[in-house]
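What you see is the complex with one protein chain gone and the rest in place.
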Amino acid sequence: MSLQRKLRYAVLGIGRMGSRHAENIAFRAPRAQLVAVCDPRPSSLDWAKSALPSTIKTFDSSDRCLRESDVDAVLIASETGLHAKLAIDSMNAGKHVLLEKPISIDLETSRQVVQETEKHPDLKVMVGFSRRFDDSYREVKNMIDKGKLGIPHLIKSATNDQHDPSGFFVSYAAASGGIFIDCGIHDIDLARWFLLPSTPAVKQVRKVYALGHNIQHPELEKDNDVDNGIGIVEFENNGILVVHCNRTMKHGHDCFTEVFGTEGKVIVNGNPQLNRVEIRDAYGVRTESTPTYYERFREAFVNEVNEFTDVVLDNKPLPVSCVDALESAKIAAALTHSFRTGLPVYFDDAGEPVLA
Amino acid sequence: MSLQRKLRYAVLGIGRMGSRHAENIAFRAPRAQLVAVCDPRPSSLDWAKSALPSTIKTFDSSDRCLRESDVDAVLIASETGLHAKLAIDSMNAGKHVLLEKPISIDLETSRQVVQETEKHPDLKVMVGFSRRFDDSYREVKNMIDKGKLGIPHLIKSATNDQHDPSGFFVSYAAASGGIFIDCGIHDIDLARWFLLPSTPAVKQVRKVYALGHNIQHPELEKDNDVDNGIGIVEFENNGILVVHCNRTMKHGHDCFTEVFGTEGKVIVNGNPQLNRVEIRDAYGVRTESTPTYYERFREAFVNEVNEFTDVVLDNKPLPVSCVDALESAKIAAALTHSFRTGLPVYFDDAGEPVLA
Amino acid sequence: MSLQRKLRYAVLGIGRMGSRHAENIAFRAPRAQLVAVCDPRPSSLDWAKSALPSTIKTFDSSDRCLRESDVDAVLIASETGLHAKLAIDSMNAGKHVLLEKPISIDLETSRQVVQETEKHPDLKVMVGFSRRFDDSYREVKNMIDKGKLGIPHLIKSATNDQHDPSGFFVSYAAASGGIFIDCGIHDIDLARWFLLPSTPAVKQVRKVYALGHNIQHPELEKDNDVDNGIGIVEFENNGILVVHCNRTMKHGHDCFTEVFGTEGKVIVNGNPQLNRVEIRDAYGVRTESTPTYYERFREAFVNEVNEFTDVVLDNKPLPVSCVDALESAKIAAALTHSFRTGLPVYFDDAGEPVLA
Partner (left out) sequence: MSLQRKLRYAVLGIGRMGSRHAENIAFRAPRAQLVAVCDPRPSSLDWAKSALPSTIKTFDSSDRCLRESDVDAVLIASETGLHAKLAIDSMNAGKHVLLEKPISIDLETSRQVVQETEKHPDLKVMVGFSRRFDDSYREVKNMIDKGKLGIPHLIKSATNDQHDPSGFFVSYAAASGGIFIDCGIHDIDLARWFLLPSTPAVKQVRKVYALGHNIQHPELEKDNDVDNGIGIVEFENNGILVVHCNRTMKHGHDCFTEVFGTEGKVIVNGNPQLNRVEIRDAYGVRTESTPTYYERFREAFVNEVNEFTDVVLDNKPLPVSCVDALESAKIAAALTHSFRTGLPVYFDDAGEPVLA
């Protein structure tokens, strides 16, 4: 690893996650340099001036940021609706792109971004599926690659969020595309990573099925959404994913993955413990849980930006591409359709879900 | 509890499980008395003479046993194909019946047994769903009844058996009715117990869906069976069961149940540990697992026979009836049909699966 | 195992533990027969008449019971102060003896019982160190005997009782001999079992050291006792025991043992869980604990009486003898002396603690 040259970054969107990405680039990425941040909200730029290195440039327009900031790469952490446009603009400005997931909640828009990447083969465009950069999931991938689990054939995965009594979640959900797209996408991506070969066939999925119900949030029904969803994905190579998305946990953010192989199984995050403290008191023998995904995946986000930096500086292959994101998005869209119709959704020979 | 009167038992079928039942009645059931055993195999009767109280009577014909043994109750632990006939014969002989599950692998036969019980309202006829007598599942039921979990809405359950390299399992499977009937029936019964009110409506299930694949046992395919099956049951009251049946575990018998309620969730048997020993050596920090269901449920079988004895002697309500067994069997049959057709199976207003 | 002949038992003392022992003999010991019980309290005998087999004889005098009950063996579960006298009486009456621990809180009295056993080589006299009959500790012993831990060299053990706000414990403690004798004796016995060869040398212990403090029960100080005691035993073969006795746990009865060997270590009862249920709710991820030693060791008491029965009927060697009990008592007495003087206590070449 050479530190001679650093990758110059702009972060577009410094809200909740964007500000964390900006800090990671500034303070925890040895080969990266945070050069600029961009956000239309003055309060965000004020925060940047106080919390980020004083050499940083701030912009309230992404166009100007892309034109004037003289960066090599952008990290896009804006609201989801802008992801695709900013990604395309960035590619057209000649920037490498690290894009927060999802590309879009809309399949066609995602497809346009994929097509744009094909016009820029010299640019690295990665979608930030953070779990791929988590030490524990990586250990599982490593075990699979070494054959320690035999042939992986079944994933049972759950992304179970802590109940949010504030009402924020419900208002947020309306624009999220539904529980399978917003919350299940990580489990879907893991399943593809673990179950499929590194260059999968065109037709990857045979069919999917989904159902769900509302336990805490009847308001979701007007958007045809639920707070508990179950999806089943049957891959063409016979691999199966069972995914459970849930927004109603009392103890914290609990995302749990089982990988069954012919020679053994592994569980990731069987206990979503916050730290290494166990309490024994009148409530029993107990541990506290990570309240949100962020406490669970904090280090994964640091790994993610460091690894993307290496990919660009050392011209290495992308660990997760826009095509991966699109394939996962197809599955999530098919699950959503199955949930709404009550019927299985099949995939055609071109690898497209039949959403008639 | 009075010990004045003891319930006099015959055990019909003293193979693997029957012999254990006989020992439990003889040696661990204070209000029960083992009077007779019946088995056509001389070796089984030889075992009985050496291992059971010397006062025991032995029979090689169930007819004679029912006629001559002068018992109050029979425990039927024969091969599955004889369950229904022996149950009906026993009722006709005026005996209370504790019947190993399943009643039959065939829905119609099960229905005949249910109809027979209706002709004998004075007799107690219970199907031995052993998990209902396990301390841990009972604790969960107790928590639900006390409202500690809020409203239970989702069960994720797995009955994962240890891989059997001996070939026994495959030959056994042919007559077992398939993985959902043989192995999933316990999870289905638990789901009904936890999710439904104590007197459920006629139509309990909305629809089911299933899929599966073979990992270790391609021979199963000739019987249209698999060694890994996933089933989803959507109840009319919106409760959901996701069940995973598996025959291919390397570490032992691992049956795992999660119950999600609006106020919390519980896990039963998160680690299928054999005992309270944890080892820390070159293989890591580790525990041994229960090899089979028997090590896991040994005490439940003792509870089961003691509770059935109380039910008869004290004329208490049955904790699990033939109707319960039939309802679970319908669901298992529907899952099997769904797996074979690839389509969801709906239930009609009479509560019957539409297996067209 | 032959059931031809059953061992006929009387239970002397049917208070809290004695009643459980009587039930175990009556209902869970295939080769044993409960013939008589003896207790001076009418309420206890009333209980016996209702809860035990109707064939039972009841006595309010141990002398008459020993003379008239025509039993082979007695189980002594009276108050501790009577253990020794009843054991000696029983031997003189020609009975095999299963004696609740301790023999006595007084070393000299214990020694007299040992001497009495030497006069009756034909009688089996066992002290009920229940942990030796627990599946988990047995598994550890088995691992040690098979060499799986290499050479065991260090035991860290804790007997931590739940805090008793009722005041019972404090009044009970006065006659208990102090925390090391009452509560540490089990850990000491385990250490001798695991660390010493099966026929240990005359001088087994080099020296001991102890200290303690009172956290909840200042009343104990008038008896020179504490509610938290730490003891260290250094054996002649260099093995070490660290024992922590505690009466102040909030979550339940927590007895925890680590055995360090040269090839690995084992932990017994790392989590003192009551059953296989884990709860995830607003208090975190948690399990309930066994409230008392009885929930933890229920099955061990059953094993104990069954194994003693086999020892007598099949004339097998005693798994734990009065000599074992005496050796543990010496160590407990030495720890008590060390705690009271603040100095190490050495053992002389005759294996006696120097309690000057």
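Order of writing sets the chain letters: A, B and C. Residues in each chain are counted from 1.
Everything below uses one rule, namely that a contact is a pair of C-beta atoms (placed from the backbone, for glycine too) under 8 Å apart; a residue touches a chain by one contact, two chains touch by 3 or more.
Note that the structure is predicted; figures quoted are calculated from it, not measured.
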Of C:Leu45, C:Ala93 or C:Val242, the residue in touch with the unshown chain:
C:Val242
Among B:Arg111, B:Lys203, B:Lys250 or B:Arg340, which residue is in touch with the absent chain?
B:Lys250
Among the options C:Ile151, C:Leu318 or C:Leu355, which residue touches the chain absent from this view?
C:Ile151
Identify the residue among C:Asn24, C:Thr159 or C:Asn228 that touches the chain left out of the display.
C:Asn228
Of the residues in chain A, which ones touch the absent chain?
1-4, 23, 26-30, 50-54, 135-136, 139-140, 143, 148-149, 263-270, 275-282
Give me the chain C residues in contact with the hidden chain, please.
151, 153-154, 156, 158, 207, 209, 211, 213, 215-216, 228, 230, 232, 234, 238, 240, 242, 244, 246, 248-251, 260, 262-265, 270, 342-344
Could you please point out the chain B residues that touch the chain left off the display?
249-251, 254, 271-273, 279-289
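Everything that follows uses one rule, which is that only the chains that are shown with their structure count from here on.
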Separation of mean Cα positions, chain B and chain A [Å, integer]:
42
Report the inter-centroid distance (CA atoms only) between chain B and chain C in whole Å.
38
Shared-interface residues of chain A (touching two or more other chains) are 249-251
